[in-house]
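Once you've had a glance at the structure underneath, I'll fire off some questions.
Removed: one protein chain of the complex. Kept in place: all other protein chains.
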Amino acid sequence: MNRTERGRREFTEVMTFAPPPDSTAAASALIDFVFGEVWPRPALSRRDRRFVTLPCVAAADAEGPLRDHVYAALNSGDLTITEMRETVLHFAVYGGWPKASRFNITVDEQWDRIHRERGQQPPPPEPLLPLPTASDPELRLAGGEQSFKDINCMPYAPIRDNPYSGAGILNFVFGEMWLRPGLGMKERRLVTVACVAFQDAPVPILSHVYAALKSRDVSFDEMDEVALHFAAYYGWPKASHLNQVIGEQKQRVLDEWRQG
Amino acid sequence: MNRTERGRREFTEVMTFAPPPDSTAAASALIDFVFGEVWPRPALSRRDRRFVTLPCVAAADAEGPLRDHVYAALNSGDLTITEMRETVLHFAVYGGWPKASRFNITVDEQWDRIHRERGQQPPPPEPLLPLPTASDPELRLAGGEQSFKDINCMPYAPIRDNPYSGAGILNFVFGEMWLRPGLGMKERRLVTVACVAFQDAPVPILSHVYAALKSRDVSFDEMDEVALHFAAYYGWPKASHLNQVIGEQKQRVLDEWRQG
Partner (left out) sequence: MNRTERGRREFTEVMTFAPPPDSTAAASALIDFVFGEVWPRPALSRRDRRFVTLPCVAAADAEGPLRDHVYAALNSGDLTITEMRETVLHFAVYGGWPKASRFNITVDEQWDRIHRERGQQPPPPEPLLPLPTASDPELRLAGGEQSFKDINCMPYAPIRDNPYSGAGILNFVFGEMWLRPGLGMKERRLVTVACVAFQDAPVPILSHVYAALKSRDVSFDEMDEVALHFAAYYGWPKASHLNQVIGEQKQRVLDEWRQG
């Protein structure tokens, strides 16, 4: 089986529909390289790769790829609708709410479509309340500080008396969003790493790659695969930076494990 | 006074320091066009233009321009530190937390620098608590629904039972963030329009341009200036789209005002 055949078979398995007939340079390379060579690689499962792919297509806000990857992730059964909806919220925080709004609408549309294709009705959504967070503002912030330390594998939390870090990071991002049930820590790590890689602000990319490795939620080999998968879906320049950060943070974590 | 002289004078006033000696094509056009022709235009004040510029330089994550515009906005006295910190939080929601993290660090650094240059100590930060939001989750969501309707000038709010819209939009974005004191509604509108313009998801750009105009927080003439200012700081392709949306939403608002 040659590369194109392997790519077309992988495309069908990943996307849950046959590749379109298109022999342009970009479409052929999508089949030959992205599906024929990247998706079938070891270390990172097909399901794991979806948590890198989905933030990338949501950030790129290219209508077709976003629609197709949301459909494929749900239609394959790789993601439950609960996981998908938590992925949208997690993406909203790390990629921005406007793009998340489109992602959210697309999830609704594709969830309806899948049920329509199966002659079914979509089930009613799960109730939001009760939220898994303390109501009292003081307790909520204290929970956010502990969660910030645990998730970032750091001994300290940022100050409360700053709107960004107090009202935002402690109160909502780590005090509530990261603690929501419905999506595993490994999956949240993969979504986050993809987002910090395309946003590429210098500190968050370091701290989230570090914490994903240090927590052992993502293994070294898995993280190397994230860099390649991300390159295909967001472009090589940002992936090159991610790959460099991964190399440095692997060394830092190794050094800490040897010392500790 | 020719265009270059006007541009250099305007640069000095806006940036609070003299333009660097650089006669390359891009640097010259920055002086001649962006400072000589865009910043001095009527309808949108220098202070207003900062609320479009800051999200653009924070999103572009170009180190130098972000540093310089944060410094200039604070050093000129156009923004208070409280307004700047609320701008960072607002930007975090609409532009993504990783980029906001860099923005937040830059604000701290430039605030320190300004005080150092003046031989002063930065004042201690304002206390975060009490938050201006109900603690009870049910009341908090109800507040978010009302705030969503008021701010978006819409008769309905999205469903609670969806993580993105319930835990995110109602609970935090409209239930808390938009209601925070320290930044005026016009300023929040300008930051939001800049962010939805660079994120360019189809629905949010419509709804936020519409609401800014419908609420009369931003006038028609001011909004036209936002499109041009945004073009300079985020490029013509996205600005063309924004400009088209503005044209459509002005018509929609006019039609509604005539009918109502």
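Lettered A and B in written order, each chain numbered from 1.
Note that in this section a contact is a pair of C-beta atoms (placed from the backbone, for glycine too) under 8 Å apart; a residue touches a chain by one contact, two chains touch by 3 or more.
Computed from a predicted structure; not experimentally measured.
Only one residue from B:Val34, B:Met84 or B:Val191 touches the chain missing from this view: B:Val34. Interface note for the absent chain: among A:Thr12, A:Ser45, A:Thr80 or A:Ser240, the touching residue is A:Ser240. Within the set B:Leu141, B:Leu183, B:Ala239 or B:Val253, the residue that contacts the chain not displayed is B:Ala239. With the whole complex as reference, residues 22-30, 33-34, 37-38, 41, 43, 56-57, 60-66, 200, 224-225, 227-228, 231-241, 243-244 of chain A touch the missing chain.
Along chain B, the points of touch with the absent chain fall at residues 22, 24-27, 29-30, 33-34, 37-38, 41, 56-57, 60-66, 200, 224-225, 227-228, 230-244, 246-247.
In this section, only the chains that are shown with their structure count from here on.
Simply put, chain A must spin 180° to overlay its Cα atoms on chain B, rounded in steps of 5.
Here the CA centre of chain A is 27 Å from the CA centre of chain B.
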